[in-house]
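Every protein chain except one is present and positioned as in the full complex.
Letters are used for the chains, namely A and B, taken in the order the chains are written, and counting of residues starts over at 1 for each.
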Amino acid sequence: MAATEILTGSHPTPVRPPRASTASWPLADRIAYGLCWAIGIALCVVTAWIVLYMLIKGAGQLRPSLFTESPAPSTNQSQSGGFRDPLIGTLILAAVGTVIAAPIGVATAAWLSEYARPAGLARAVESAVEMIAGAPSIVLAIFGLLIFSQSYFGFLSQTAANGAVIGQSFLVAGAIMSLLAIPLIVSSTREALAQLPDRLREASWALGKTRATTIRHVLLPAIRPSIAGGIVLGMGRIIGDTAIVVILLGPAFKNEPVGNLPLLGTLRGTGSTLTSFVYNNSPAGEGNAPQKAYAAAFVLMLVVLLLNWLVTRLTGERPQRRRWLPGFGRLTTWTR
Amino acid sequence: MPAGDHTAPRGRTGASSDRRAELTLGALSFALLVLIGLMLVTVAINAWPSFSANGLSWFGSGGNVTTQFLAMHSGKALPGHSLLYFRAWPLIWGTLITTVGAVVLALVISIFAAVFMVEFAPARVQRVLEPTVRLLAGVPSVVYGLVGILAIAPFIEGLITNSRKRSVFYVVQLSGLNLTTATLILTLMIVPIMVAITANALSAVPVSWREGSAALGVNRWRTIRRVSLRTARPAIAAATVLATARALGEAIMLAMVAGGPFAPNPLDGLTFLVEPVQPLGATIVHEFGGVSNKSVLNTIYAISAVLLVSAMFLSLAGWAAKQSMRRYGIRA
Partner (left out) sequence: MDPMMPPPVRRIVVDREPYVAPPSAGPPSNGTASAPLLASHLRAERATVPAIERMRLESVWLAYGENWVVRDVTLPVRQGEVLALIGASGSGKTTLLRSLNRLTEVTSGAARSGRITLDDTDIHELEVNELRRRVSMVFQQPNPFPMSIYDNVAYALAEQAPPRGGRRRRRTPELEAAAAEALRRAGLYDEVADDLERSALRLSGGQQQRLCIARALAAGPEVLLLDEPCSALDPISTAIIEDLIVGLRETVAIVIVTHNLQQAFRVADHVGFMHLGELVEYGPSAQIFDRPVEQRTRDYVSGAFG
């Protein structure tokens, strides 16, 4: 068998194998196979429909003025006003919530991972974090409503003429929103810390550094992407939540600052976010401008897309351990 | 046992600052714990009057939820009852059927859909479908509510014939905001998450098992059923618990599409499917404006307590499901 002849000479035309046929399968299996295909195609159709529906209804309504104008009362709702205030409100709320949640979340995660003494306290804290992760946001909102309408929290919002504390403001909503983000940040940080090899810690200790210094200068910088990823996940959950906004941020469309101080006034005042804007403009709320609701919903979805992309960029795509957020809670890690 | 038994040798100079840091971090964590505890206590304290006034019949049926709330607002108790008189059964029943219905539907759909996505879909379809499903999993619930109330509800309403509406007119108004719409939108909301988690678990099944099964002459569906799905079972269980928790806690979206407080009666036949329903979360959204009224406050907190306790049970179930994941050393 001379090698050269075979290489350049003629060889028989190949026959591709036939498509795997299910003709020989038992009936039950064929039904299941058909169901898979049917439901799979239905899934494709439904997702395409939703995406296209939102695209057409939402993007079709987008105009630059929507982003620059505040909501204005008018009989012709579809033409007047925009959602500048809700957009700003979303950003403010996300910022407030994240600013409160990030330090607490990272600190708790660091304590649980590196110290965790006494053990009973650590378990209790773990359970508490898991509990908020699972608690419905409406329950958190109702709790916030009661707490922050107490007189000693009056500085966080405004007090009405008869002395009753309104209990609705960006600060109040942001504080409760932080509870949504904390479990996500805690689990991201804990997982990342658990994945750091012990020799990193041992090396630092061997150099005479205390545990605290190790955490601050060695461990946390090492897991910065994961912390950032957790924070973005938390932000996503905050931005997507409506219940807390509706209950704790007031019924207004516009952001109404309280008092004269520029930043603090806004924070203490009521307002709206994209989510409550969508809710209030739908037939379920007061407004009756479905077009604006669609536009705002479309912008919301874009924000979600952006945050999704950010998370994958920050944490790196690991096919084995994808996170399916933001928007709600994730499978948190149980370490027991 | 929490992870983190990293014992560090303590130098003399570092000990105090280390101790300080530990106390600070520990105090922050403790503060978080205290806050949660405070929340539990607040809910319990404010819910208690409503429960004690009604006893176990709180969960029962009797009268109309709307009239009960009206009585609380007006300050005039219903004859023979206290101001806190409340019978939550229509709300509980509404929560049960929408949640269970949505989860069961979503479970069936997402298993087949995930199998399709991982095993049978052509590569091009897969590449598009996967990120789309992930996007949908993250969409805020209010957007689903919007689609529900503006697109699905009118469609369902169109399916209700006038004669059907007339037949129950004296009891309840039928509209597009009903059990079916609520369950459909709820299913739509939780399917992407379940599909995503299930698909993740299915694609994590080692190729060697699938190849080995094929080499033994077992057809593709059987391989999927006996090897892949079985391996993914813990992940599917965990996804179900997660989806149930989400469905249970969903308040705003259901407030948009559900209808009014009414206990749909299965004995009504097909009308059962289009009767209005108001799950617990949606009730809170509708009534929270009246919390300055003490009775309303207590009632709302009682409802919140029920939601909270259910969520805690689900968390426990989720933990148990996660534990069984360790049985064969499979990580999903």
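For this structure, a couple of remarks:
Throughout what follows, contacts are C-beta pairs under 8 Å (C-beta built on N, C-alpha and C of every residue); 3 or more make two chains touch, one makes a residue touch a chain.
Given the structure is predicted, the values throughout are model-derived calculations rather than measurements.
Checked against the hidden chain, the listed residues B:I45, B:L70 or B:A214 yield one contact partner: B:A214. The missing chain, though absent from the display, is touched by one residue of B:R19, B:H81, B:K165 or B:R222; that residue is B:R222. Looking at subunit B, the residues touching the absent chain are 206, 208-209, 211-219, 222, 226-227, 230-231, 327-330. By the touch rule set out above, subunit A reaches the unshown chain at residues 1, 3, 6, 11-17, 20, 24.
Note that in this section only the chains that are shown with their structure count from here on.
Rounded to whole angstrom units, the spacing between the C-alpha centres of subunit A and subunit B is 17.
Of all residues in subunit B, those touching subunit A in their complex are 1-6, 8-11, 14-15, 17-18, 20-22, 24-26, 28-33, 35-39, 42-43, 46, 109, 112-113, 115-117, 119-121, 125, 129, 132-143, 145-147, 149-151, 188, 191-193, 195-197, 200, 203-204, 219-222, 225, 238, 242, 245-246, 248-253, 255-256, 281, 284-285, 288, 291-292, 297, 300-301, 304, 307-308, 311-312, 314-315, 318-319, 322-323, 331. Residue ranges of subunit A in contact with subunit B, taken from their complex: 20, 22, 24-25, 29, 32-33, 35-40, 42-44, 46-48, 50-51, 53-54, 103-104, 107-108, 110-117, 119, 121-126, 128-143, 145-147, 164, 179, 182, 190, 193-194, 198, 201, 205, 208-215, 236, 239-243, 246-247, 275, 278-279, 282-284, 290, 293-294, 297, 300-301, 304-305, 307-308, 319-320, 322, 324-329, 331, 334-336.
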